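Of the protein chains in this complex, all but one are displayed in their positions.
On to subunit A.
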Amino acid sequence: MNPRTRHALEFVLDNLVWFMLLLVLVVFSLFIPNYFQLGIFANIIEASSVLGVMSIGLALVIIAGHMDLSVESVAALSAMAVGILFCSSGIGLGVQLHPEWLMVPVSLLLALAVGGLIGAFNGYLVVKVKMSAFIITLASYIWVRGLVLVISGGRSAQDLAPAIRWFGIQRLIGLPLTAWIAVACFVVFSLIMAKTPFGRHLVMIGGNETATFRAGIRVNRNLIIAFVLAGAIAGLAGWLLAIRTSGATANLGVGLLFNAFAAVVIGGVSLKGGVGTLPGVYAGVLLLSAINTAINLMGLPANFTQVIHGLLVLAAVLLDAFKQTIRQRLA
């Protein structure tokens, strides 16, 4: 095999999920009436913003060789905290700040802080007390959702303050600002993972934790930061969710965790750790969203989405194994 074909093949393998996304978009555009429209494509990006942001945090922790099942509940708690303070009906307290724009940074910081705190709690138990991340974050997944039910009493908050909702309404080049926030998050975190020592260290920790410890990398510190980031990013997802639904309900975001998992795995992140990139995860998120949109347009019952997502995850894992064998042949 000459170097050029080899190079081309490696490029395709590295970016396989983007090619899949492209293929799916072309196929849907050809066979589903009305799919090929700018509005539809904008909608795919818009609909994937909350899931996309959440997937970033999940991917960081998985790439570092751990797991965070709590992201969905953390997003719900952050959304509920914002909802209770800044919604004017339901259980909302309708807190007003002057000037009004002040509510934006305050609500955002609140959401990030709630998420970051739970992330720090998870990280501390996993790293310092050396318990399994799966169990710790499963517990958090349950108790944090419970906390949402407790503080809301099972009821909902509606009518989010207009100053905050502005982010969901104001559009820039056809996309609401919330979608741009998600895109910006992907760009920023992709750069952090690919270009900074911190990102490089997380990948290496996911690959061989002992080796990185011996090399003098502060493994514990990096891992705790990863968990805090995952929590804070989930908090941001919650903030976006509250804007999107203009409030918060007790069961807000239920099921997002499994979609985030699907997106991360489809995006090429290995659950074993150390493998995967964030642009791939974004392609995974967009792929799920493109398929959802297709199901909606075809008028299929929404229940089909779950079946398709499950099969897609299965396909992604099989594809990953297939990719591995091809790579071994290449080497």
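Here, contacts are C-beta pairs under 8 Å (C-beta built on N, C-alpha and C of every residue); 3 or more make two chains touch, one makes a residue touch a chain; residues count from 1.
As a convention for this text, contacts and distances are computed from a predicted model.
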item: Absent chain [UniProt protein name; select from "NADH-quinone oxidoreductase subunit M", "Amino acid/amide ABC transporter membrane protein 1 (HAAT family)", "ATP-binding cassette domain-containing protein" or "Pimeloyl-CoA dehydrogenase large subunit"]; value: "ATP-binding cassette domain-containing protein"
item: Per the touch definition above, residue among A:128, A:155 or A:214 touching the missing chain; value: A:214
item: Omitted-chain contact residue, chosen from A:155, A:171 or A:195; value: A:195
item: Missing-chain contacts mapped onto subunit A; value: 195-197, 200-201, 203-204, 206-208, 210-218, 274-275, 327-328, 331
